[in-house]
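For this depiction, one protein chain was excluded, whereas all remaining protein chains were kept in their positions.
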Amino acid sequence: MKKLVKIAKKIIDLGADFRLRDKEVFEHWYERTHLAPEFLARFVYGIAEIRRNEIRKSSYIACAGCEATVSILALYPLIKHNLIQSKIIIDAKMSSSQAGLKPTLSSHHPERSGSVRSYMPTGHRHTAEIVQELNLWSNKLDVAISATALDMVRGLLVTIHTIPGENVTEKDVWKAYRKEYQKEPFIRIVKERQGIYRYPEPKIQQGTNFCDIGFEMDRVSKRLVVIAAIDNLVKGTAGQAVQAMNIMLGFPETTSLEFPGLHPV
Amino acid sequence: MKKLVKIAKKIIDLGADFRLRDKEVFEHWYERTHLAPEFLARFVYGIAEIRRNEIRKSSYIACAGCEATVSILALYPLIKHNLIQSKIIIDAKMSSSQAGLKPTLSSHHPERSGSVRSYMPTGHRHTAEIVQELNLWSNKLDVAISATALDMVRGLLVTIHTIPGENVTEKDVWKAYRKEYQKEPFIRIVKERQGIYRYPEPKIQQGTNFCDIGFEMDRVSKRLVVIAAIDNLVKGTAGQAVQAMNIMLGFPETTSLEFPGLHPV
Amino acid sequence: MKKLVKIAKKIIDLGADFRLRDKEVFEHWYERTHLAPEFLARFVYGIAEIRRNEIRKSSYIACAGCEATVSILALYPLIKHNLIQSKIIIDAKMSSSQAGLKPTLSSHHPERSGSVRSYMPTGHRHTAEIVQELNLWSNKLDVAISATALDMVRGLLVTIHTIPGENVTEKDVWKAYRKEYQKEPFIRIVKERQGIYRYPEPKIQQGTNFCDIGFEMDRVSKRLVVIAAIDNLVKGTAGQAVQAMNIMLGFPETTSLEFPGLHPV
Partner (left out) sequence: MKKLVKIAKKIIDLGADFRLRDKEVFEHWYERTHLAPEFLARFVYGIAEIRRNEIRKSSYIACAGCEATVSILALYPLIKHNLIQSKIIIDAKMSSSQAGLKPTLSSHHPERSGSVRSYMPTGHRHTAEIVQELNLWSNKLDVAISATALDMVRGLLVTIHTIPGENVTEKDVWKAYRKEYQKEPFIRIVKERQGIYRYPEPKIQQGTNFCDIGFEMDRVSKRLVVIAAIDNLVKGTAGQAVQAMNIMLGFPETTSLEFPGLHPV
């Protein structure tokens, strides 16, 4: 970092080192000493939809984990508007590009193809980021993630099981999302009564910077199910970085992020 | 039914008509009048692991829904041994063979391939069966299912999010499963510390009658995650029927169900 | 057609009706009477790389079949430069989007997923287009297609087995392709000695208008193998139409066709 800051005025980090503001939280989840804690306070968490103003004024940005990005975007309007209880369960469906470039036995095609693999039933590190960011509007969240790897290369979908507050209706949920997201260029609420694509689907998001969000109130069990999806390699990483860079440098925010996706694919 | 009972002494029904003992529960979930309610009491629910003795004495068997089969088998030892609280969330990952034989736009390959489709975020009919059967050992369960269809032909995996009772440990869970299942020919507890297949995987169960069950206690959130998988076309339907038939007719229970599966596949 | 020509000055047809200039050839391969043969002579075949000047002056364009597009582009420099013999075998690997929008038993996911289906071992209609166009430079071609449908939604790859002329070398082949294609914006010669993507791959062409071409001389058997790939839904149909429209209307030829593709996908 000491070398880097001398040669670069602006830094956008795609790794996990500067996402958590609290050195001890980092060390708890990542089980290693943080090597440059003096920089932690100078990094802004890179999700434009909740940190736009800070990003604008910042020089150092820490892009969010893909899993954290989609979960935070799905949840923050509900928490901000006090629509759900503190216990949140995120069931994440992951793709193989999230495991990185290095071939391993577990990424070997005969083993990985066709898998529905519970690679992290508990203990996902992104939990810490999610709690940190959502605690801007709450302070007693109990967030749990179970992550399952599917036979797909790109894309990430979360099925979030939450408990709505008393008397909360689907209309209330609509209102909260509309209020927070109606001007957002990369958030779409997907909730159709008909057709095949009634809820968010990573399939039709490949290459795009969209975060699609849908939801359904359970009429039997007291439960609000929120479904959200992104392309982990765009909105979950590089696209998020470009969006933040655009803001930081004063470019139009959607510059080079306007690819609408392909169908069918 | 009236015609059928005249020509067949023994009936094994793979459909949903005789799974629920209560006509009104059936009519609530299936939204139609039951046409032969007088037979409801004569059918035995077909999961051998919990109804073996009744199946032995029965002539009419109603095979369980695939989704209900795997969920009930994963949960009943925990409920019987009073290890989990009443609120249960089942996040089901489904395959395309569950949607039946009829081609539709939603099963059309260009639309269905690569999908991670939230086809039933709430309101899954199998909820009723699960509650009915688990209520043999409880009577206040709150079961909720969210079902997501993946790009696979066979196989069904559930990630079940439960809240363990106070002081319940992984050892307690092990004990409960061992007690109930140690003599079961088609149940395997899959929970490895190393390797690729640490938890149940439908990939390596294709064609088999196994129900594989694994679990992990969450050390951060108070949660016990149970993972279970079956081949929906075997243990979830036809294999279950054969197993029940073997019992009903006095054959060795594993007759014609000994296929161990393929790897890799 | 009579109605259409009154309301549209320019027509680009994505169907097969006006690709073949000879009514009888059409009727032979499509086994039906041609309903508007008086228009056949007014349509220009839509592959810009071989008909650019005619497209520029034309008002009616008949886009090529996807299979014909990739085969013609792969073969015409070899035939024009007299590098191969007249007997040509095209082994085509097809995707499910080529079968159209209508769900059928054969497009039903459980049947179509995982297939390597010899759906047309002989008798592919696109043979007629290929012969027609390549006969601009030859007149005794014997072209045979075998088409196999794979488990993919988009993309088309042909493995073309040809017999090179006496003393023809890889260098000669390189020269012919360079001469014909060095200025073409949508043709790439892909022939690497190292790496994973040594030959054309539909996987990394999704959404692009490229036709990628590679080749290898067989040192044992007398054979020149040519490999070519396109995205059937872009260069094979709609992208080809846009490219032709750009030329016909005097727009820059690459307008709206500059998407470079995604990786990994």
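Should a chain be cited, it is by its letter among A, B and C, assigned in written order, with residues numbered from 1 in that chain.
Quick note on the criterion: contacts are C-beta pairs under 8 Å (C-beta built on N, C-alpha and C of every residue); 3 or more make two chains touch, one makes a residue touch a chain.
This one's a predicted model, so the numbers in the text were calculated from it and none came from an experiment.
Chemist: In the intact complex, which of the presented chains make contact with the chain not displayed?
Modeler: So, taking every chain into account, the missing one touches A, B, C.
Chemist: Hey, which of C:38, C:142 or C:258 is the one touching the hidden chain?
Modeler: From the options C:38, C:142 or C:258, the contact with the absent chain belongs to C:142.
Chemist: Looking at A:82, A:113 or A:135, which makes contact with the chain not pictured?
Modeler: A:113
Chemist: Touching the hidden chain in the complete assembly: which of C:58, C:71, C:127 or C:209 does that?
Modeler: C:127
Chemist: Of the residues in subunit B, which ones touch the absent chain?
Modeler: 97, 153-154, 206-207, 259, 262, 264-265
Chemist: So which bits of subunit A touch the chain we can't see?
Modeler: Touch set of subunit A with respect to the missing chain: 96-97, 101-105, 107-110, 112-114, 151-153.
Chemist: In the full complex, which bits of subunit C touch the chain not displayed? Write them out.
Modeler: For subunit C, the residues touching the absent chain are 87, 89, 91, 93, 105-106, 110-111, 113-118, 121-123, 127, 142-144, 146, 148, 150-152, 155, 157, 159, 161, 196, 198-203, 214-223, 225, 227, 229, 264-265.
Methods note: only the chains that are shown with their structure count from here on.
Chemist: Centre of all protein Cα atoms: which chain's centre is nearest to it?
Modeler: A
Chemist: Is the contact between copies subunit A and subunit B built from the same residues on both sides or from different ones, judged by whether over half of the numbers are shared?
Modeler: Here the answer is same, because the shared fraction of interface numbers exceeds one half.
Chemist: Could you please state the distance in Å, as a whole number, between where the Cα atoms of subunit A are centred and where those of subunit C are centred?
Modeler: Spacing between the chain centres: roughly 41 Å.
Chemist: Based only on mean CA positions, could you tell me how far subunit B sits from subunit C in angstrom?
Modeler: 49
Chemist: Distance between subunit A and subunit B based on Cα centroids, please, to the nearest Å.
Modeler: A distance of 32 Å separates the two centres.
Chemist: Going through subunit B residue by residue, note those that touch at least 2 other chains and give them in order.
Modeler: Each of 105, 110, 113-114, 151-152 in subunit B touches at least two other chains.
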